[in-house]
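With one protein chain withheld, the remaining protein chains of the complex are depicted in position.
For chain A:
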Amino acid sequence: MKKTLHGLLTLFMVLVVQLAFAQEKLITGTVIDEEGLPLPGVNVIEKGTSNGVQTDFDGNYSIRVEEGSVIVFSYVGFTKQEKTVGSSNTINVTLAVDAAALDEVVVVGYGTRDKTDVVGSVAQVSGEVLQDRPAANIMDAMQGQVAGLQIFTSSGEPNAVPSIRLRGVGSLGAGSTPLILLDGFQVSAEIFTRLNPNDIEDITVLKDASETAIYGSRAANGVVIITTKGGRKEQEPSINVGVQHGFSEIANKDYFESLMNTEQFSNFRVATGQISRENMDAILAENNADTQWYKYYYKDDAPTTQINVSASGGSEKTRYFISGGYFEQEGLAYRSDFNRYNLRSNLTTEINDWLSAGLNIGFAYSTDQENPYGSNSTNRGLGLLAQPYYSPINPETGNRYEGVIPGWNRYDPVYLAEKNPFDRNRFQINPSGYIELNPIKGLTLRSAVGLNAFDERTTLRRLPSYLGSLNNGSSEERFRRDKQITVSNTASYSFSVADVHNVTVFAGHEYQDYDFEDFRGLSTGQTDDRLIMLGQGPNNRDVVQSMSEWSLESYFGRFEYNFDKKYYANFTLRQDGSSRFGRDNREATFWAVGARWTAKKEAFLADVEWLDDLVIRANVGTSGNSDIGNYNSYALVGTNQYQGQTGWYLASPGNPALQWESQRSASVGVEVSLIDRVRLGVEYYDRLTEDMLIDVPYPFTSGFSEVTENTGSLKNYGFDVSLEVDVLRGNDFKVTPYVAFNYNQNKVTELFQGRDYWIIPNTGVSWVVGEPVSYFYPVFAGVNPENGDAQWYLPNENPDEIVYNREDPNAVTNQFNTAALQQNTGIDRYPPLNGGFGLNADYKGFYFQTHFAFSVGKNLINNDRYFFENPNQFPGFNQTTRVLDYWQEPGDQTLFPRADVQFTQFDSRLIEDASFLRMKTLTIGYNLPSSLLDNTGFMKGAKVYLTGRNLLTWTDYLGPDPEVDSNIGLGTNPNTKQFTFGIDLQF
């Protein structure tokens, strides 16, 4: 392709420049950097023309130009040079590193900055980290990459969207997810499964108040900015093609292997008196299988594939990036998979020297299915209760039963999935465009519009051939449309006074509108699998429709000042108005102040050779949270129906005083770079959330059980640490380990109704003033070895004192009663320590990467054990082998009490340490050497690699998956691991 382009150029040149032919000559030379190493790919262009070449792998070039013309040598990260063609035919050039340009340009609120000019704490992760990961959700690769950003994926469904938090849980009632922006415009967390990871240039996380305050009310929980690739100016076009294929398995099988086998289970049933020996033997005579049911509820080796093609490049004025991608992954449960097609076109251009414009458009078309049988269903979540002596394989056919599995008396999961199909497909579009004017130097006016919209169609059916409802099927069709449009207009003016005082003044206005509508049609009574449309069902015809919307309008401004790029200060102010709050409380104002001291630039540190960089920052500011329902402030009358006529009733009492949740946060941080190898960042922060939006409990006699009010306050404080060390570095090799983690403590500082504590009913979680959010449960005191009783510690008698844990071995009882025995277990609800570490290494063409993510101090109530370790509550259903350790005679020290006492209650035994360490990534790859590639003439790069995701998990948690982001884990669809192989080619 390059040859053809060259050919055309040359031909063109020959045709046009014939007259000057006599004076044209061939100039050759070598371009090297300051260390003497050759620079390949440097643009060598005759100024003002399209006559250009690039240096080869050895830095050599040759170009035909007229004597007297100017040749421009340019390369990203280096200072451009121009040389006039004189009498000599050789021009060698040494390019110097452009310090400012080489440092990353970082995306911040409504703009970009050089990294050296950013005042607050901002973390940037390159898009390379996200590429080639066998997961539909791009944030999976971010787990453990940014200190303070905690990401948990609570399900192994391929379309699972992770939960994200920055620096702890910001609110006890409203949402805690950071604001997510795609190319500057707000999107929802679902975007993570709809983007092509290869389209992403980088993800930036804004952590500190001085950076987030410009986003005002939505930024109390931090800001995550996704920037898509845009190509580079003056870059030769390059085309990338990547293919990856592999398969998935359950990430951690320990739990699934812990159920009893036929021998253990049948003997246990007889020993505990559930069934007589004769009856048991009678059953075993007919059913003598030894089934491990998880192997029939979950697949093994489910395939996953990705294909990507992209092209990017740029001229002096325009740059572009276009791409297409395909992703597919089958889930391990039945009726579970995810397919996605992506298309993107990003274009930025300078129309003239004072006007530029850009347009990014991304399309995603996805189809997905989800296994619906969740926590409490014996069709998957509790399917392991199935007795091991029954089998889903029909002995006559050797295949699975197509219908009910005899003995277990439930439908075979494959049959169930086939007869109850579900298909959802979504067409999503994310265009964003802007026009920017620079009428005078330093003044930038920008007007931008962004859209996040999708249409989704879902089809649910129950086939008439389904034995559960023979010849009486059902069909449901749903349509949903979501639209979020943002219009923002900003103006920024930068100027310098006396060359050392640099000032930027920035102001803007933004308006956002979101609406969604959803309707569906349903009918039943279809009799034939081939005639399954809505009109073919004569019964139970129904239509349902719902609509909802919110809007937000804001004004904001920022003043930035720096003295000689050494001392920085900025001040931000923003006012937001939201439709979610009562008329009297619609608007709120937020502010922030930040300062930065680039200490290394001081004279007294200039000579300290081992210190490459030292930056100290501090900032304080406010932001708000409005992440509640759209209409909570109104007293509303809802509708129902009687005898076909509409009826009214009081649906919600409303709260006209409802207003913003406000947060004040302060932080200080230090960044050091030592001996050109060590890069360390440490930040300490303190967030106080006040006027928290909490669903305050009301007595049922009022007619309602809770009302959303602004009450109470919560504090989160802790520190973020990130460290990267170039342990080994040489010409051919590099080894760089890194670690990033956050330690966070939360503390409830005030509650509602003057309370000192509040136990949220039926969750085990409690808010205690002055303490972190904790678990309150009866505390198990062990099995009495003398009589096999199960025992619990009596809490302090005064109900106000149950916040103080009491475990007195002389004060125990064998009567279980949640209300009477619950007390502070001292166990925290939220894990304090989260982070990741890893290693990047390369040697010649080989590269090796591994990344681990961990969470320490995570505690989860294992609700699965209530079903699987409770034989007298669920007699006849399989249990785990742990129940074999039950009390039989005086003197026994066992896990479980006597057979006639309930083995498991909802008490502290179920609160397990779910801390975990996962090897998120292990990649080994090889970049083919350029000597090999040059032989092809057109390939610029090629690499092959093997990569694994979630290959290893270390945890003490006894349930299926410790990563569930909740207080309770039940019937979780477990996270998966992948082994894949891939090839990337560059042209």
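Note that in this section a residue touches a chain if its C-beta (ideal position, glycine included) is under 8 Å from a C-beta of that chain, and two chains touch if they have at least 3 such contacts; residues count from 1.
What we mean here is this: contacts and distances are computed from a predicted model.
Absent chain per UniProt: "ABC transporter permease", "Cell shape-determining protein MreC", "RagB/SusD domain-containing protein" or "ATP synthase subunit a"?
"RagB/SusD domain-containing protein"
From the list A:50, A:399 or A:546, which touches the chain that is not on show?
A:546
So which of A:643, A:798, A:893 or A:935 would be touching the chain we can't see?
A:643
May I ask which residue of A:237, A:303, A:697 or A:826 touches the chain that does not appear here?
A:697
Please pick, from A:745, A:787, A:873 or A:936, the residue that touches the omitted chain in the full complex.
Looking across A:745, A:787, A:873 or A:936, the contact with the absent chain belongs to A:873.
Could you tell me which of A:499, A:607, A:732 or A:900 touches the chain that is not displayed?
A:900
Mind listing the chain A residues that contact the chain we can't see here?
273, 279, 283, 287, 354-355, 387, 390, 403-404, 407, 409, 411, 435, 437, 439, 445, 447, 462, 467-472, 474, 487, 489, 509, 511, 513, 522, 524, 539-542, 546-553, 577-579, 583, 586, 630-631, 634-654, 697-705, 707, 753, 761-762, 816-819, 872-876, 900
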